[in-house]
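What you see is the complex with one protein chain gone and the rest in place.
Moving on to subunit A:
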Amino acid sequence: MAEVTKRMDIGGFLARQGILIAFVVFMIGFSIANARFIDPDNIMGVVRSSAIMGVMALGVTFVVISGNLDLSVGSMMSFSTIVVLDLHDKIGPALAIPAMFALTLCLGAFIGFLVGYLKLNSLIVTLGMLSAIHGLTLTWSGGKNMDIADKEGTWFKVFGQGDALGIPVPILLFALLAAVLGIMLAKTPFGRKVYAVGGNATAATFSGIRRARVVFTCYLLSAFCVATAGLIQASRSLGSQNTVGQGLELEVLAAVILGGASLMGGSGTIFKTVIGVLILGFIQNGLLLVGLQFYVQFVVTWVIIILAVWLDIAAKRGKLWSLIA
């Protein structure tokens, strides 16, 4: 019996820490293949370019742990970006930013209402919202690209292009949000309820937890993160197409799953999601540095994502260890 427990612990350890191990292996591998990979500038560059996707992944982590999906974040990010750029010239950045946050949160609240209170399937709802929000964005912009008139003079560019303490602002925002949301998930009653609802919604209800309210709040958090990502994106480019966030929802989901959150809900952490985001970023960067064609990257990235999902399932079924051994 003791032996069985020990073996299971090793398997369990690998299942829990597998993603960190994979991360280290990737880093070492790419470093050997191309020394430029571990150059501090390169590393900073990767983190910086991962920040937008990373911020969105933080919010989606809450949604996934609560046992739901959010496939609308990519198209919602396009919406935020377009809206804030448009309003920038119309009402000024100081008003444009809160207005954009408010509108994005409304979208999140709507999804949260449908999935939480009306108990609709989150896949269907957010898949529908993916195209509905895209339509909303196109309606807003009239289908045209959005550009800020005075690209040099606006302080708005600080969120995407500025530095503070020698660190790019997008990275700071990502780190700050990760810290706040990480503590929220791990240490507050709300975080505990998110795990409970995702782990077993019925048992959570039987414990007096209002599932609908928890799910609703998760989608609000997700929308807040999307708005932040849209802000960084808009500020970085000061102009945007309507499709700037297209496809990001899958990358975000991949990062969350890579981090080890289960699609069934109930498990995952913000820290692991950050690792997942970085892995995805470094893989794409590493593949580029070793000279893989840009287009092939999409394929390789997807192979890695599928691998991660398979690992997740295998670990859940307890078959991972027997496959390795």
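Points to keep in mind about this one:
Criterion: a residue touches a chain if its C-beta (ideal position, glycine included) is under 8 Å from a C-beta of that chain, and two chains touch if they have at least 3 such contacts; residues count from 1.
Convention: contacts and distances are computed from a predicted model.
Only one chain is not pictured, and the protein name UniProt records for it, out of "Holo-[acyl-carrier-protein] synthase", "histidine kinase", "Monosaccharide ABC transporter ATP-binding protein, CUT2 family" or "NADH-quinone oxidoreductase subunit K", is "Monosaccharide ABC transporter ATP-binding protein, CUT2 family".
When the full complex is taken into account, the listed residue touching the unshown chain is A:G208, out of A:G166, A:G208 or A:G291.
Screening A:G143, A:G166 or A:P189 for touch with the missing chain picks out A:P189. Think of the hidden chain as still there; on subunit A it touches residues 4-5, 8, 183, 187-189, 192-193, 195-196, 199-200, 202-210, 266-267.
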